[in-house]
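Apart from one protein chain that is not included, each protein chain of the complex appears where it belongs.
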């Protein structure tokens, strides 16, 4: 099953969110005769099927909800977790920086709860492929369940493996390491990536950043970039516009790099004749 | 022509970047017998064709470059412009928040120089469609040229039109307004979007944010979010890790919202019987 | 009574903080035979008097505290409030930007809970003077109590007055407005300040900033600056250095300006002879 394109009205089998005005939401797959129990009353799936997206609906206790299709950001935030998961602000920048798009093959380790896995699977589309390594069976089961829930599991190959043993794949377009010690797996990452491919990682501490940069330099990665993405929300009140009082101050540092193939400079090469002077 | 998946070695027709160690780069499409003239010497395309991605090459003056495929972020930064263009940090968050993915139909106005258009076309893939409105012929020509250059123009329908006259399309999944006065086109945006669809916009000033939020509220958009994305780079020196001295402090405020269909509360509806009590 | 310079050991009458390892603290004035009741047990003042600053002490339940003199930042954070108070991060920048120092006369409205008043009184020293206006008697009483508690009340003149009626003072060095609608009192502020003096204000919303800047321009204030100060804490763990998870995202926008005396350009003045060519 894949994530369907959505029609104008909710249909059986659609993954929907019921969003209260306090921005709390429920993520459910519409099933004839099923019932959603919320803390504010009960809603019948049958009453939702056939409604236009965006419809306001009420629980039997009169609590108001809107029927919406979840955005990718919503799916990510809703990932059931027993680990820290990546945030949409970081994932969006990773997708653009690693150039993740339809039809690609992407490698990831560790799977964790599957938030990044979800975004990668969404972005590579039905013709693409995500291969996700994890060494803890329990985590993999949770991630598999999360991916199945959002209908993206058939784009993902889950592998239960310590990546110290290496990846099975070679010549992949992009690889992301979300593990506590990425610096220990750079040789393995390099062996799996195309030369010139896209490497990314996220680590929470500055000490890890330093160690990872050292390892990347030792393994001939170039164009190393280290950055952090900060997201600041505003209260959407036109006459009193101002940022929210508090914000997430830190999720992690993002590191990007490209495996390159150094070559000796021309003076040391067989011929010193400038290319442009050749016949 | 569509953006090809890349092989392990550079082939004729590939869009490549030649990246110097100072991070300056050239974006060229490999063409047999063509010649690239850089400020640091000449490079023959023929010497690049057939090399593995990531190879280090030298100009006839001995200047070093790496042969890489450009990331989406690179393509965006390289957009030829005569307007302010959106930054990868904002575009990544827009893609995730508007849930832009393979196979979708997305509406955009104005086209501008085509940076966001490029990202949308990349993300919707060969089965998707981007429809981009612009009222200035000159801008449209530039954007069309930029899209053609990166091989994504066949996923885009360019329309020369003042959107005050409305959009031709209805029931689109997502719509992004990057115009100076988005508050003036919210009725038109609502008519084009599916109810429950994804609306986004970017404006540089707080005054525009206030006006846009008012207009969205008036046209029954809910779940309005206002935020800004900040990107902070670090100098990737392991023993002296620290942020760069200066950063981009502001590009714009992002606004997201969903067109909804309000309904009267149950007490005012035909039947006051709670749904869950029905047989 | 003024804030004393501190000796090496705690003496009767000293204002001290007892700081637990969880950074929670108690602010008390040492009084022979007095007793401090904490949620973690009882401490006798007599056991503190005579100890060197920084001493570790224990409650009768064995809970650990350190005996410290409070910093100005500690006093500010500890201000008893029934309003939002200014933060040390903002106050520090205000002191430096308004050039508040020993011996000066500074005007402030409104007094509020007295946090900024405390900092101003601290900075102007025993030879300086803070004149603080407030129109709510209840607030003034609280502020007066807060200032007395930290021993700085004798440097402050409290006035109960709506500043719409103007300030009594003229030719003051610096004036700070911390009121919801500073734009309504700019004429009054200008009348109280020396020309060329230092004006500052803090407002929480962007709309207020816009209105205040308009009013300042209308009343011949120049060199208007608008800024915000962000403070980001790190977890002080050497091997896992990283920012805290969350931070204060917004307290307010700071506005600074100088009242100036415009003069007609020389061409319109009596003599067009360049000053330097005169005998």
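Structure notes:
Letters A, B and C name the chains as they come in the text, with residue numbers starting at 1 for each one.
Convention: a residue touches a chain if its C-beta (ideal position, glycine included) is under 8 Å from a C-beta of that chain, and two chains touch if they have at least 3 such contacts.
Source: prediction; values computed, not measured.
Considering the entire complex, the omitted chain makes contact with A, B, C. Interface note for the absent chain: among C:31, C:55, C:84 or C:157, the touching residue is C:55. Residues 206-207, 209-210 of chain A touch the missing chain (whole complex, contact as defined above). Touch with the hidden chain on the side of chain C covers residues 3, 5-6, 8, 19, 21, 23, 35, 41-44, 47, 52-58, 60-62, 64, 66-73, 76, 88-89, 91-99, 101-104, 119, 122-128, 171, 173, 194-198, 206, 209-211, 213-214, 217, 222-239, 241, 253, 255, 258-263, 265-267, 274-278.
Mapped onto chain B, the footprint of the missing chain covers residues 204-207, 232-233, 239-250.
What we mean here is this: only the chains that are shown with their structure count from here on.
Remark: chain B and chain C have CA centroids separated by 45 Å (rounded to whole angstrom). Residue positions 206-207 of chain C are each in touch with at least two other chains.
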